[in-house]
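Let's look at chain A:
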Amino acid sequence: MADFGPSSIASYLAVALVLFAAGVLAIGTRRNAIGVLIGIELMLNAAALQFAAYGRFRAEANDVQGQTAAVFVVVAAAAEAAVALALLFAVYRTSRDIDLEQTRELRS
Partner candidate 1 sequence: MIGSLSLTILGPLALALLCVLQPKPLAARFFALLGSAITLFVGAGALIDFAQHPGSDFRLVESHVWSTFFGAHFALGVDGISAAMLALSGLVTLIATIAAWDEQRSPRAYHALVLFLLAAMNGVFGTLDFLVFYVSWEVLLVPMLALIGVWGGEQRRYAALKFFVYTLAGSVLMLALLLALYNATPKGTDHTFDLRTLAQMWPVWRDSTLFGWPLARFGFFAVLIACLVKVPAVPVHTWLPHAHVQAPTAVSVLLAGVLLKLGVYGLYRIAWPLFPGEAIAFGPMIGVIGVIGILWGAWVALGQRDLKRLVAYSSVSHMGFCLLGLASLTVAGVTAGMVQAVTHGLSSSLLFLLVGVIYDRAHHRDVQGFGGLAKPMPRFTWILLLGALAGAGLPGLAGFIGEFLAFCGGFTAAAPFPLLTLFAVLSVVLSAAYMLWLLKRVSYGPLRHEEHANFPDCTPRELASLLPLCALLVMVGIWPGPLVDALRSSCEALLQHVQGARP
Partner candidate 2 sequence: MIPGWLPLVIWFLPLATALIVSRVAWSRAALAHGVAASAMGVTTLLSIWLAKQVVSSDHSMIGPHVKWLDLGSIVLGFGVYLDPMGAVMTVIVCLLATLVLLFNAWYMHDDEQAARFPWQFCFFVFAMLGVVISDNLFQSFCCWELVGLGSYLLIGFWFQKPAASEDPGYQAMQAKGARGVLLQQLSPAHSQLKAFIMNRVGDAGFLIGIGALLAIALQNGKSGEVLGWQNLLTLRSGNATFLGLSQGALMTVAALGIFCGAVGKSAQFPLHTWLPDAMQGPTTASSIIHAATMVAAGVFLVARCYPMFPPEALHVVGWIGGITCFIAATIACVQWDLKAVLAYSTVSQLGLMFVALGAGEEAGGRAAGIAHLFTHAMFKCLLFLCAGAVIHACHGQQDLHRMGGLRKQMPVTAFASLLAVFAIGGAPFFSGFYSKDAVLAAALHHAQSLGGSAWGPFALACGGSLLTSAYMLRWWLRVFAGSLRDHSIGHHAHDPSGFAKYVLVAMMPFTLLLPFTVGDWLDRALLAPHGEGHHEAHSMAMVLALSMLAVGFGFALLVFWLAPRRGKDLAGSLASTLWPLHTFCSELWFFDKLWDLLFTRGIGRTLAAITARLDLGSAERLRGLESFAASGRLAALSIDGLVDGIGSTCRRLGRVGASVHAGRLGAYLAIASLLGAIGLLWGLLR
């Protein structure tokens, strides 16, 4: 049985997994684009959390790859969110709606 105390990696991983699962769930079920975007952010943050946790518990002492990666992820996630929001805004401006079920002019 894994130890879920604050000094154990298992709890971090569990949280990350929950976050990721929530993200996937949001992506798969949300009809609103913002919801999907939030899901993506959740997934990225889950990954960032794992990086940090793995960096803290697993890596050798002077190895900061994990923490660095987590920082990168946060930055990139922010950039991505910015671009995504801009695009969502563009969609909203043209069609007054960001419902994914409604936004399907492009189709076979």
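Heads up, the rule we're going with is that a contact is a pair of C-beta atoms (placed from the backbone, for glycine too) under 8 Å apart; a residue touches a chain by one contact, two chains touch by 3 or more; residues count from 1.
Selection rule, in plain terms: all candidates are chains of the complex that A comes from, given by their letters.
Note that the structure is a prediction, hence the values are computed from the model and not measured.
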Result, touching chain for chain A in the complex among 1 or 2: 2
Residue ranges of chain A in contact with candidate 2 within the complex: 24, 27-31, 33, 36, 100-101, 103-108
